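See structure below.
With one protein chain removed, the remaining protein chains of the complex are shown where they sit.
Each chain carries a letter (A and B) given by its place in the written order, and its residues are counted from 1.
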């Protein structure tokens, strides 16, 4: 349900140990550093949201999407705060609270850098496909100087480098909650379907989003979930 | 095709220039071209003008580029598929948005340290920096002596300008032109920087 203001989450209020009131205010307080992100239990927030959904409300997808977006942003914020980026001096980080002015300045600077990145991307894209001449002359024997110190430093860093963890499975989310909800609806038109079948060809992220979409449809009363035993097979049925 | 070359014939300015350009994989500055060929200013301009016609992108598989403060012969992107088949190499994958952001930091705010880049972006950028060093698009151009441990200062390279088909920094839009005043005002408003403590900023969720 979307309020007159056009903000889908307008009516959503939360009750936490550290805060009680409108969810939007909570976000504002966190952003303005008036509430410590560490103190906000994100899991609890998600449960409150799911419990708050009005029974039989048919139009919650937009609200769900907004909530998922802001919750993801909170997770990101929290993880960034947990692993703070070193500041310019390389010294202590974020001791004093950041004023809205400072935050605005930082965001502005970042926004500009991001736009700059777009300009760079465009130029690099337009200039791919130029290959240089392979007829470059070899430097005269003896002209080339190799810095042995640099070589040994390179050896040390190469041989002691930790292997990066594999990240191939973290593909980008390529479908939206809405698209998956539509997919679930059309699959259900042919009768019950197991969750495993539904997500068989999806990567883990998409499978997770599909589950969120299914939960959303349950709340809308469009489908029922059937799971006879804990952790057992899960079947989606038209409601 | 490999007929006798008359040794007494003096090569034209264009011929001298293209011979030098063929044996360089990097762009060659006008000064270096003049030193090598012995041409004067007028001869250089004349020769480059002729090469511009001979290596025009409309008709030639090899084109003359003016990039990174110099001149370079390179393959025409229209022929890239044949080149890649010949080399049995895939076209280099485009850079991620993270990589473009790091380059943007170095181009517009640099030279700067890894730490400064991470601070601007709000995330640790070391892995991305390493990859860009690897690709030769970033280089360590000095050290920040003021900071403990004198961390390396990173800047974009000539190779970056060549890859972007740019002559210099001046070919990129100025940073301040990239974000409009209206947009900046909206950012400030959303963050409550304009001091409106009683009302929560509108559309906060979307702004996250």
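To be clear about the criterion, a residue touches a chain if its C-beta (ideal position, glycine included) is under 8 Å from a C-beta of that chain, and two chains touch if they have at least 3 such contacts.
As the structure is a computational prediction, the values presented were derived from the model and not from experiment.
K.L.:
Just one of B:44, B:63 or B:179 touches the chain that is missing; which is it?
P.N.:
Missing-chain contact among the listed residues: B:63.
K.L.:
Which residue from B:73, B:154 or B:178 sits in contact with the chain not drawn here?
P.N.:
Missing-chain contact among the listed residues: B:73.
K.L.:
Which one, A:157, A:194 or A:227, makes contact with the chain that was left out?
P.N.:
A:157
K.L.:
What residue numbers in subunit A mark contact with the hidden partner chain?
P.N.:
131-148, 150-161, 163-164, 167
K.L.:
Please give every residue of subunit B in contact with the chain that is not shown.
P.N.:
1-7, 9, 11-12, 14-20, 22-24, 26, 28, 32, 35-38, 52, 54, 57-67, 73-79, 82-83, 85-87, 89, 93, 95-96, 98-99, 127-128, 130-131, 133-134, 136, 139, 165
Everything that follows uses one rule, which is that only the chains that are shown with their structure count from here on.
K.L.:
How many angstrom lie between the centres of subunit A and subunit B, each centre taken as the mean Cα position?
P.N.:
So the centroids are 31 Å from each other.
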